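Pasting in a structure now, in structure tokens, and then I'll have a few things to ask.
For this depiction, one protein chain was excluded, whereas all remaining protein chains were kept in their positions.
Labels run A and B following the written order; every chain starts at residue 1.
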Amino acid sequence: MEKFLYLFRGTENNAHDMRDNNLSPEDMQAQMQKWMTWMKGLGEKGILVGGEPLQVTGKQVTGTKKVVTDGPFIEAKEIVGGYLIVNAKNIDEAVEISKGCPVLEVDGKIEVRPIQNM
Amino acid sequence: MEKFLYLFRGGENHAHNANDSEAAAKNMQAWGAWMQDMQQKGILAGGEALQPTGKQVNGTKKVVTDGPFVEAKELVGGFLLINAKDINEAVEISKGCPIFHENGKVEVRPIQKMEM
Partner (left out) sequence: MSSGKNSDVHKIVDHLFRREAGKMVSVLTRIFGFKNIEQAEDVVQDTILKALEVWKFGKVPENPEAWLYHAAKNKAIDMLRRQQLKYKIDSDISYLLKSEYTLAPALNEMFTENEIKDSQLRMMFACCNASFTQEAQITLILKTLCGLSAKEIGKAFLSNEETIQKRIYRTREKIREENITLDYPGANAMTQRTDAVLKTLYLLFNEGYHSSHPEKLIREDLCEEAMRLCLLLIENPKTNLPQTNALLALMCYHVSRFGARLDDKGLIVLLKDQDRNQWNKILIEKGNEYLNYSAIGKMVHDFHIEAAIASAHANTTSYENTDWKMILNLYDTLLNRTNNPMVAINRAVVLGEAEGCHKAITELEKLKGFTENCYYNTSLAEMYMRVGDKETAKKIFGKALELTSSNAEIELIRRKMKMCS
């Protein structure tokens, strides 16, 4: 068993930002429920390790001078909307598991990265 | 107390640069010291380093590609989950990160509290 990180990047319809989309409260609830169902499924199988949704705002600290800027100011679809850590045999299995994620239904994408064992 | 995520980008990927073993060791030490300090203060809530490889699953059709193929300075190299009073404090704490010595950057993001 290895650990993998999912980085979720969504679209403007990423329901996890309540302020930044046009979803009705019912639709938001529905999305949240989908995440819950998916994650519960992973949890019951011992696949889920952890994860958090992120607010769309933030700050950036850059370079040797540690310059602080507001951000992230990149395309909405490139902003990391959340992450999850899972257990899987190998990256291909991790990829398969990720296909159940609701973010894909709203045309988002998932970056799957193996965690470095230190 | 709120939770924040640090996304690390850029800096040297010491773990995979075989020529750099001394610098690598020093770097690891610096990270270790920074993280230990945060741990003792109850600031650290989790985190992982990432291998530079990966895959990507895209869109409703779930198309799988190798990747991510972005510039080294944009590639997420790791993350930390921390506790801080507010984002400004989170930013201040992040300044202790060794990644800045190598011209890397840290994206500081508040965890979204889901309400009912």
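Just so it is clear, a contact is a pair of C-beta atoms (placed from the backbone, for glycine too) under 8 Å apart; a residue touches a chain by one contact, two chains touch by 3 or more.
Computed from a prediction, not measured in an experiment: that's the story for all the values here.
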item	value
Candidates B:1, B:33 or B:70 - the one touching the absent chain	B:1
Absent-chain contact - pick from B:28, B:64 or B:114	B:114
Sole residue of A:10, A:53, A:72 or A:108 that reaches the chain not shown, by the stated touch rule	A:53
Residue numbers in subunit A that touch the chain omitted from display	32-33, 35-36, 39-40, 43, 48, 50-53, 82, 84
Residues belonging to subunit B that touch the chain removed from view	1, 111-116
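The rule is short, and it goes like this: only the chains that are shown with their structure count from here on.
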item	value
Subunit A and subunit B, separation of their C-alpha mean positions in angstrom	15
Residues on subunit A engaged by subunit B in the complex (per definition of touch)	3, 5, 7, 16-18, 32, 50, 52-55, 57-64, 66, 68, 71-72, 80, 82-83, 85, 91, 94-95, 98-99, 101, 104-105, 107-116, 118
Residue ranges of subunit B in contact with subunit A within the complex	3, 5, 7, 15, 28, 46, 48-51, 53-60, 62, 64, 67-68, 76, 78-79, 81, 87, 90-91, 94-95, 100-101, 103-112, 114-115
